[in-house]
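Below is the structure I would like to discuss, written out as structure tokens.
With one protein chain withheld, the remaining protein chains of the complex are depicted in position.
We just call them A and B in the order they show up, numbering each chain from 1.
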Amino acid sequence: MMMPAIRLDGAEAKFGDVVAVVPITLSIATGEKVALLGPSGAGKTTMLRLIGGEVRPSSGSIELHGRMIGDLAPGRELSSLVGMVHQQFDLVPNLSALQNTLAGNLGRWSLGRGLRSLVVPVDRHMAISALQRVGIDDKSAQRTSRLSGGEQQRVAIARVLVQDPSIVLADEPVASLDPARSKEILGALTTDSPDQQKTLVASMHSVEFARDHFDRLIGLRSGSLVFDSPATDVTDAMLDELYRI
Amino acid sequence: MIGVDAPVVRVRDARPEVTPYGPGIVRYSIVLAMILVVASWIFIIFQSQNQGTSFLSIDSAARAWNFLTNDLLGIDQSRTPAFLKGSVWRDIAPLAYDTLLMSVLGIGFASLVALATFIFGARNVMTGDLAPYGGVIWRLLFWAVRGLFIITRAVPELIWAFLIVFIFSPGILPGAIALAIHNSGVLGKLASEIVEGLDPRPMRSLQSAGAGRVQVLFYGVLPQALPRFITFLLYRWEVIIRTTIVVGFVASGGLGQEFRLSMSHFHYTTVTLILIWYLGIVVLVDLISAGLRRLAR
Partner (left out) sequence: MRGQGLRIRTLTTVDSRKWLTVILIAAFGWSLASVKWDSGTLHTGGLSAVGEILGAAFTPQISGGVLKLGIIEAWTTVAYAVAGLTVALVLGAPIGVIASGVLARRRFISVINVGWARLVLAFFRSVHELVWAWIFIVAVGLSPMAAVLAIGIPYAGILGRVFAELLQDVPEEPLDSLRSAGASEWKVFLYGRLPMAMPDMLSYTFYRLECGIRAAAVMSFVGLGGLGHQVQLSLQDLDYGRAWTFLFFLIALVALVDLWSSMVRRRVSA
């Protein structure tokens, strides 16, 4: 069997005494598109942050492409493997959309190059093409704080496109976009180059959309796994159980 | 919260989409700032050369070192330095007390003036959103108060002291009044800006419930604005205590007067002692202010 892109082995996340994610064991293959479903507070975001190395597991372990996440050097190494689109977009409000997109290069760039790029943008074409793929290249010179919510979300996605990690994590990546645009964005996130398929793990609030566009659905509730099955096998009964009040 | 001085008052823009000035203003400002910096330095360097003394040289470094060790610290002097004599410490102590007193008196007067006027300097209450039918008189009052704030604030304490000594006999009071005139403008402007930055909804709902200006002031404005005003007041005290010595040069009170006398009589070790007392009360005020600010929270 091929080495999985992501492997969680009894990984658990606790904040103080509160367990956000109970020990979970699962593997995600390279190129797989996985949607995390579940009511709010189910632990979707925490699970993404576990995989992204932003939260250290209180027990268990996480491997990315066969390497323990704690062994990966933060910065250059980790950022080439995994990138994350946060739900609040978390962009720097007073930089231009272009600069915020170019910040996806910071793991690769030397400090000097980063400094230079603030004055005269380096690798400009790269950012413009990323912004083009999310459809807002006309806004590249705008200050990010002046963009609408949906536009900011697309800038955050463009940054991950520039970062170009092999695993993309996304917290509600299409929450503020209309369905047609959502499909386009999702396509941009996964089919980067034809020979190398990206792995995508995204939390989703729209069940229909997830069923149509993802390979595999994982249901989370109160931090534990409710189901984990191919999208085609997920029944309405399983979903009702997941979202029941 | 911001340090030592008047904090950065964040301008709350009701309509973030509208930018009053184009992007050009930033570019022109950068160019203007650069021209100012270059021209200023050329002027300063030119003037220094005319003056004859080269300030940044080995020679002047030697003189500075000599002044520090020989004069201020009194090394190599036959006389005992003043700061090693208990009697001189005791002589200076009441002056430090007077300085502290002068600063409290000054900020007290300044607060009274600011509290009596700040509401008339707040644009939103006087002429803006909260006064859609504000008359000409209110408008005039607003500009008069704002003008007064600018005039009192623009002139530093020391220059006010130059004027005040024509009126009052030397002592703590003229110094305190000089401090108060300048700082009433500083505090008044700050307090007005607090009011302009307040959440307008509580005030508007009071108005629509039939409250007049005075009621809006007491129920809508003061409860929101006073705690922040007091915090600023305490920050301002930290600045004022540092200035009190300077006002004393002219108004003849507290440590400032003694500093001036000791300097002109070349009693440099006494100057050192005064500086020690000065640093002492500066640190003391910083600590008291930090403690009281915690109470205000």
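Operating definition for what follows: contacts are C-beta pairs under 8 Å (C-beta built on N, C-alpha and C of every residue); 3 or more make two chains touch, one makes a residue touch a chain.
All values reported here derive from a predicted model rather than from experimental measurement.
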| item | value |
| --- | --- |
| Of B:Ala211, B:Leu261 or B:Val282, the residue in touch with the unshown chain | B:Val282 |
| Absent-chain interface as seen on chain B, which is shown | 1-6, 8, 10-11, 13, 16, 18-21, 23, 25-26, 29, 36-37, 39-41, 43-44, 47-48, 51, 53-56, 60, 63-64, 67-68, 101-102, 104-105, 108, 111, 150-151, 153-156, 158-159, 162-163, 166-169, 171-173, 176, 227, 230, 233, 242-243, 245-246, 249-250, 259, 263, 275, 278-279, 282-283, 292, 295-297 |
| Footprint left on chain A by the chain that the document does not show | 52-54, 74-76, 78-80, 83-84, 86, 88, 90-95, 99, 103-104, 106-109, 111, 114-115, 118, 156, 159-160, 163 |
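Criterion: only the chains that are shown with their structure count from here on.
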| item | value |
| --- | --- |
| Between chain B and chain A, distance of the C-alpha-averaged centres to the nearest whole Å | 51 |
